[in-house]
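Shown here: the complex without one of its protein chains, the others still in place.
Now for chain A:
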Amino acid sequence: MPQSLSFLCQISAILLRYPDDVLMQEGKALEAAVMQSGLDDAVKDVLCSLCQSITQCPLLDAQSQYVQLFDMSPSLSLYLFQHVHGDSRLRGQAMVDLLEEYRGAGLDMQGNELPDFLPAYLEYASLCPAEKTQALLTEVVDILSVLEERLRSRTSAYASVFTALRAVSGRVPDEEIVEAHLRDTAVMDDPSLLDARYEEKPVTFDHASGQAGCQTGCGSGRRSADQSAGHATPANEMTGGEP
């Protein structure tokens, strides 16, 4: 099983990359490798079917779908910290920390991807001792779960990778956090709920409560709650402000 865990990470990293000629040619070989792995049958099935759905459609279609999903839709970004820090100052330092972790493990990144690119993270996980692999997946299970739901709602075959990863992550996603994110997605996907996404509570200057409105109190409270769980929606990030 441990081996199959790192195999799952590896194969997921491969499948979540931008589809290219090589992937198209290797489709059958990948399927074979999946079938020979020690993964659960159900997991094998979904991985093979994703593999097929990518490799059996014309390359340009597979590519444009990928671009539409992962390059053009911030809510489906494959960059982990997009979902944690959004466009904020905290993101740079978070990536630096992650890169330091890779280097601590004796690995340096090649090519031009960022450290928080999910396939890179998964490849790193696949190279770690089993316990660590498990821990790495556990750490991001909430994001995996959010992406899974968002892809599922778009009826994308890519959802299956996330289903498989979540299943073996060793932790049940934090319902509250996932729900909060998905509420946000619902808003993103349903523009008629635009106000819910951007509305701020008015400042009331309520002297009775002893504070000027709720901005300071509510803002920081929400941030710390989100951050302790590894999540803050970007919008919240703004109201929370800088530490």
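Here is the rule we go by: contacts are C-beta pairs under 8 Å (C-beta built on N, C-alpha and C of every residue); 3 or more make two chains touch, one makes a residue touch a chain; residues count from 1.
As a working rule, contacts and distances are computed from a predicted model.
The unshown chain of the complex is recorded in UniProt as "Nitrate reductase subunit alpha", chosen from "Acyl-CoA dehydrogenase", "Aspartyl/glutamyl-tRNA(Asn/Gln) amidotransferase subunit B", "Nitrate reductase subunit alpha" or "Urea transport system ATP-binding protein". In the complete complex, the residue from A:Val67, A:Ala105 or A:Val203 that touches the missing chain is A:Val67. In the complete assembly, the contact with the undisplayed chain comes from A:Gly92, out of A:Gly38, A:Gly92 or A:Pro129. Touch with the chain omitted from the figure is made, among A:Glu113, A:Glu131 or A:Glu176, by A:Glu113.
The chain not displayed touches chain A at residues 18, 60-61, 63-64, 67-68, 71-72, 74, 77, 79, 82, 86-89, 91-93, 95-96, 99-100, 103, 112-115, 189-192, 194-195, 197-198, 234-235, 238.
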